[in-house]
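Take a look at the structure set out below.
Heads up, one of the protein chains got dropped from this complex, but the rest are sitting where they should.
For clarity, chains are labelled A and B in written order, and residue numbers in each chain start from 1.
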Amino acid sequence: MKTTKSLRTLSAALAVAASSAAVGSSHDSVEVTLLTDNSPNSVAVFNALEAAFEQTHDNIDINVETRAGGTEGDNIVRTRLATGTMPDLFFYNSGSLLQALNPSRTLIDLSDEPFMERVSPSFQSVVSDGKGGVYGVPGEAGMGGGILYNRKVYEELGLEIPRTWEEFMANNEAISETDVAPVLGSFGATWTSQIFFLADFYNVLQQDPDFAEEFTAGNIEMSENDAILKSFGRIQDVYEAGYFNEDFASATYEDALRMLAMGEGAHYPMLTFAVTALLESYPDAVEDLGFFSVPGDSADANGLTVWMPGSIYLSQSSEEPEAAKVFLDFVASQEGCEVIVDTIGASGPFLIETCGLPDDVPQPVSDMLVYLQDSSRNAPALEFLSPLKGPSLEQILIEIGSGIRDAESGAELYQRDVRRQARQLGLDGWN
Amino acid sequence: MFSTRRLIISVVAFAGALVFFVVPFIFIALTAVKTKQEASLLQLTWPTETQLWQNLVAVIEARDFMMIQAFINSAIITVGSVTLIVLFSAMVGFVLNRRKTSWNKMIMFLVLSGLMIPPAIVPTIWLLQQLGIFRTLHSMVLVEVAYNISFGILLYRAFFSTIPRELDEAAIMDGAGPVTLFFKVMLPLLKPVTVTNIVVLSVIIFNDFVHPLYYLPGDDNVTIQLTLYNFQSMFNTSYNLLFMNVLVITVPMLIVFLIFNRQIVSGMTSGALKG
Partner (left out) sequence: MTLFGRRTALANQSRPLNLQSYYPLWFYVPAGVIYGLMFLLPTFASLYFSLTRWTLFNQEFIGFENFVEFFNEPFLLKGLVNTFIFGFSTSAGKVIVGMGLAVLLTSNIYMRGLLRSVVFFPVLVSTIGIGITFNVLMDPQDGVINAALAIVGIDGPHWLTSPKMAIYSVALVEIWRGVGLATLILIAGLMAIPDDFYEAARLDGASAWHQFWRITVPLSRPAIATVLTLSLIDGLRTFDLVWAMTRGGPGFSSDVLASVIYKQYQAGFYGLSTAGNVILFMVIALVALPIVAFLNREER
């Protein structure tokens, strides 16, 4: 492999030019810029963290910049890293998306920083490069992927929390006889189509414990793998039974949350971080909601697929890495966690060991915490076990979930998608 | 009898224009003054509660008055690049139309290439870095000139063919050199197409979203279209503010258009293009 050296040298030269320009306007304090996605939660959290931090640190100015979210945001993050224009700190996913940033070449290794001792090892493993470098501090709470449901609907119909997929579909059948939509789809926000599939990964691991390693090594043909085919089939089952809300193809994330909160829909496959958005828009309805994991084949092996929080990284192009580390130290402290809870509520466990959760967490969050107490009842999502996540997954799942193609051909298509990515990453076994 | 017909056609045309071209704008305007909850219903209804001022202030104040900075940046980029394009493309269009050489085919090919070839984003960033002008407003001006000059050239070339050569000949007989011929004789005649060019290019460049996104990263360099990102986020959407933002960033182009609109019409009706 060849490196684009000119790119690096030039950006270095650029950085020098920029810093010499900064000398002209000398400040008493250092400015540290942080780039976050523009979701209201992230913006609120980082503005609150900024305010709390600056109260105790006169000499460091934090400056929060925003970027688009979604795949657009991935693109911005990559381009800015590649061109050496990333601000000091940025908030971004952990797991496979981090791997695509080539962390050892673009980010500053934090493994020797004292504050990393407070960051839980399970989190460190998803922000590391596998070669000893650890690059991030969690910037939000951990979360589970599964099904948010309306408890009032369950009460009225006398339903029980399903522990198998069959029971889940039976509940849907019962709900479909009322005006309530059994399952909420929100393909208007394409990313939401993935949750059924991704959150089913605990079940895949029950059937095939080595799936992640074999998948990364290119030894799995998804259209022939029973376990993963079932995951692809979840959304197809729901579509074919007609359980989706009428406007599933155009509804947005906000629409689905509204329908869930108002009791117009019973189930919404989603990550638990949605609780913060629900708390903001429908604070009174949150206690009527609950959460359970995507049920699998067997009631005995019922567990939760877990998402690691997004992380704050320190770019190698930073001009003030030491000041930036002071901020990271602050975020990775109990004080930092408290600021987050005060700003957007408690949506899940913090991966910082000195941080606890308040006693009165919202109902869906406490439903999720049950799974986390027993280590055999939870497992990380695939994107935290493998660097591979094909970029077209959400479109493929929308096609399966709209009857354009079936699970098997979707799996075939996703195989190609992943292969293309693996070849770009230069992984062995995919040629 | 004739005027009845005229009236009917006028009324039908007006009604059609209202439905097809005005209703979407009414929708934008109404949604922009609604509350967040009411806006999220997406209906074309009169707002039960108007908060024009509140939404406007929210949009302008957002992210430390980012909108103001964005206006300044966009204005610099737009004015700078439109000025250069108008001047340079008129020069090219002039020679291209008047002088038949073996270069013409090649130049037309390049002009059309400029319209057809999708710009190579990452190589361009790489180049701007090499030149040491990445993330500067003047590099953005140069990029916009390069991407849009083909359009200007095409329009000018087409309109030069409507200016009779007798005019050139007369000017040359009077002793005009090439520079005088172009700047003193031709440019004034081009006023109608120049107005068209200014309006269209201003709109294209002011409304450019993708290129500033890549060539001008960073909040200091934010342009007007990027402010839309403030309110269109992946996880939560405030439609009232989003549409207020659309409204606010449309106003400058509306003003440019209204200023030049009369000149476009009068320029055309004055007969400068006839014959």
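As a convention for this text, contacts are C-beta pairs under 8 Å (C-beta built on N, C-alpha and C of every residue); 3 or more make two chains touch, one makes a residue touch a chain.
Remember, it's a predicted structure, so these values are computed and weren't measured experimentally.
Touch with the chain omitted from the figure is made, among B:71, B:134 or B:151, by B:151. The omitted chain makes contact with just one of the residues A:81, A:275 or A:294: A:81.
Residues of chain B that touch the chain left out of the display are 6-7, 9-10, 13-14, 17, 20-25, 27-28, 31, 41-44, 84, 87-89, 91-92, 94-95, 98-99, 101, 103, 107, 110, 112, 114-124, 126-127, 142-143, 145-147, 149, 151, 153-155, 158, 161-162, 165-166, 168-169, 172, 177-178, 181-182, 192-193, 196, 200, 203, 207, 209-210, 225, 228, 232, 239, 242-243, 246, 249-250, 253-254, 257-258, 261-262, 264-265, 268-269, 273-275.
Within chain A, the residues in touch with the undisplayed chain are 1-4, 7-8, 71-72, 74-75, 78, 81-82, 100-102, 105-106, 187, 190, 246-247, 249-250, 391-392, 395-396, 398-399, 402, 404-405, 413, 416, 420-421, 423-426.
Quick note on the criterion: only the chains that are shown with their structure count from here on.
The part of chain B that touches chain A in the complex is made up of residues 40, 63, 122, 125-126, 129-130, 132, 134-135, 213-214, 217-219, 229-230, 233-237. Note for the complex: chain A touches chain B at residues 4, 6-7, 10-11, 13-14, 17, 37-41, 65-70, 73, 76, 79-80, 82-83, 85, 87, 189, 191, 252-254, 258, 277, 280.
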